[in-house]
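The complex is shown incomplete by one protein chain, all other protein chains being positioned as in the whole.
Let's look at chain A:
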Amino acid sequence: MGKFWVIFVASISILLPFLCNSFSPETPTDRRVLVLLDDFAVKSSHSSYFNSLKLRGFDLDFKLADDPKIALQRYGQYLYDALILFCPSVERFGGSVDVAAIINFVDSGHDLIIAADVNASDLIREVATECGVDFDEDPSAMVIDHTGYAVSETEGDHTLIASDDFIKSDVIIGSKKIEAPVLFQGIGHSLNPVNSLVLKVLSASPSAYSANPLSKLSTPPSLTGSAISLVSVVQARNNARILITGSLSMFSNRFFRSGVQKSGSSTKYEKSGNEQFLTELSKWIFHERGHLKAVNVKHHKVVETDEPALYRINDELEYSVEIYEWSGTSWEPYVTDDVQVQFYMMSPYILKTLSNDKKGLYSASFKVPDVYGVFQFKVEYQKLGYTSLSLSKQIPVRPYRHNEYERFIPTAYPYYGAAFSTMAGFFIFSFVHLYNK
């Protein structure tokens, strides 16, 4: 009996890490990914992309989008950490999945990749709209570029675009420069101006426009120039990341392998930039890069170590926080010189850059302003590509106690003298007056 228990406990303790290796604040990289497809043919035609994900340790679960058994959560627990929608034409998801379920999935901190295409369904458009981008309303419109197209066999087809107008962020698209242009063929979208979180990662050239390539252009196209976004990302406030693109074929093996030559340019690349661009981008989307965490927020008076319940005005204090970046496998110290702390009450009274010790510990020391009230230590670190750090810690600041003022002030000595001499004088006067008849 005892032996049985030992085996049971041992097996639990061995299994536990495996049971728990899903997404968590401690290991932010996604593990389980649900891929919804229109057709299982995509699985093989886009196998390079999927394989690169599998090689990085992701557990891909391929399902048809209208499979009645698909479900994002069971018993209140999400079954997946990320969702890839490679199903541009799906009219209705199977199972319990709908737009609200997908939005809830994102709002509870999970990642999403959406690839639409020409004739994208209303469902996919709706999901994209919820994420802050609007696909061209004309269902058969494609992005056309008569100057920035990729040279190909079929002369006059300017819907295959070679674009190299990337976002300037090493965190999002990797530090290695993407030499070759990226091939794109599909529908364009624009960013909702109200949404401040959506970013254009790959935008079309100024000469591009969005229209139906088969019909004659009778009215001016609604989307033109670099307002057209080819690939966009969103980092939600809860740090869920979303990738939206209007081209499913971008991810295909064919585009990954084909060479590319941009029109008007003499350089011909053996291999398009798609593989590098999309793989690096997926690293960002799945939190293998640019994910920060702040721990051990501490503050105390300069000479003490314990955190007080409140400060007094003009106290000297020290504030420290540890910031780490997730490297994909472990937490590495995050080193930068632009993290600032605010001592904030309605507006920042003190704004100070934190100095770091190259091991992730950021600290600053300053003097509490001569103002009492309920202050906050605020660190609002929002840097392009990184998860946003928003730390605030409330701390009241009290005025002096009645016995914390100076007891005797040098400038007041004349008054002390006056008071005491009056008292002495009064005493002498009384004495003289009473006994000197």
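Basically, a residue touches a chain if its C-beta (ideal position, glycine included) is under 8 Å from a C-beta of that chain, and two chains touch if they have at least 3 such contacts; residues count from 1.
FYI, contacts and distances are computed from a predicted model.
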Look at the options "Elongation factor 1-beta", "OSCP1 protein", "Vacuolar protein sorting-associated protein 29" or "dolichyl-diphosphooligosaccharide--protein glycotransferase" and return the one that UniProt uses as the protein name of the missing chain. "dolichyl-diphosphooligosaccharide--protein glycotransferase"
For a quick check of understanding: of A:V194, A:L214, A:V303 or A:L434, which residue touches the chain that isn't displayed? A:V194
For the chain left out of this view, which of A:N51, A:N119, A:S140 or A:N238 touches it? A:N238
In terms of residues, what is the contact footprint of the unshown chain on chain A? 103, 106-107, 130-132, 194-197, 234, 236-238, 240, 242, 310, 345-346, 372-376, 394, 396, 398-399, 401-402
